[in-house]
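Take a look at the structure set out below.
Only one protein chain is missing; all other protein chains are in place.
Entry: subunit A
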Amino acid sequence: MLIELSHIQRLYRSDEVQTTALQDIDLQIETGEFVAIMGPSGCGKSTLLNILGTIDRPTGGSYRFGTQELTAMNEAELAKFRREHLGYVFQSFNLIDELTIEENIELALIYREMPKSERRERVAHAMDHVGIAHRARHYPSQLSGGQQQRAAIARAIVGQPSLILADEPTGNLDTDNGAQVMDILQRLNDEGATIIMVTHSPSHADLARRRIDMLDGQVVVSVRNAI
């Protein structure tokens, strides 16, 4: 078992209102799975993904990753955890404008101790993987949305993470580019990566091996696709 969430809860408290973004989520995910999360806007998909990605903390419950209990870790430990285990893809790419594509991808390795030559090699490999090697020296603003998202995926995979999290990776893309991105994700999954993806597109969700539907902060159905 790679991931085990039990009784995960996320409340937002402001002065008077209290919003329950997630209530009592139990979820297990095996190594090598490709999970799609679906549900109406505001049901808590992103919140769940952020908690899985440790960039948000649950207000209750436990989150085990392999043998580690993540809710007990402090910020520095979590940063180290992300560095070693996670790759993240966002709907709005989140590439850094001042850095070239190559440098953006390399950023995922900067915080590890790794010789420059190895970093270079890995970056080149990741760019090949998503087909943007010819854009290595360009800045993000010089690329199309699809290319930017592929660069973002390269950045997510360059560290060879055990888990890739993608929040609506195709949300800002047209059909063709969306399909390309899904292709890459599928291939990565075929090569053994565990992927959790939030999507609004049923057809993209169908490409995953398992589909989780959420409503009002709860998991309502979890079905395995027959692939």
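The criterion applied here is as follows: a contact is a pair of C-beta atoms (placed from the backbone, for glycine too) under 8 Å apart; a residue touches a chain by one contact, two chains touch by 3 or more; residues count from 1.
The definition used in the following text is that contacts and distances are computed from a predicted model.
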| item | value |
| --- | --- |
| Which of "Probable tRNA sulfurtransferase", "ABC transporter permease", "Hydrogenase maturation nickel metallochaperone HypA" or "Formate dehydrogenase" matches, in UniProt, the chain that is not displayed | "ABC transporter permease" |
| Among A:Glu30, A:Glu84, A:Asp128 or A:Asp206, the residue in touch with the chain that has been omitted | A:Glu84 |
| Among A:Leu2, A:Met73 or A:Leu107, the residue in touch with the chain that has been omitted | A:Leu107 |
| Sole residue of A:Leu2, A:Met73, A:Leu99 or A:Ala133 that reaches the chain not shown, by the stated touch rule | A:Leu99 |
| Where the unshown chain meets subunit A, residue by residue | 46, 50, 53, 55-56, 75-76, 79-84, 86, 88, 90-92, 94, 96-99, 103, 106-108, 110-112, 116, 155, 167 |
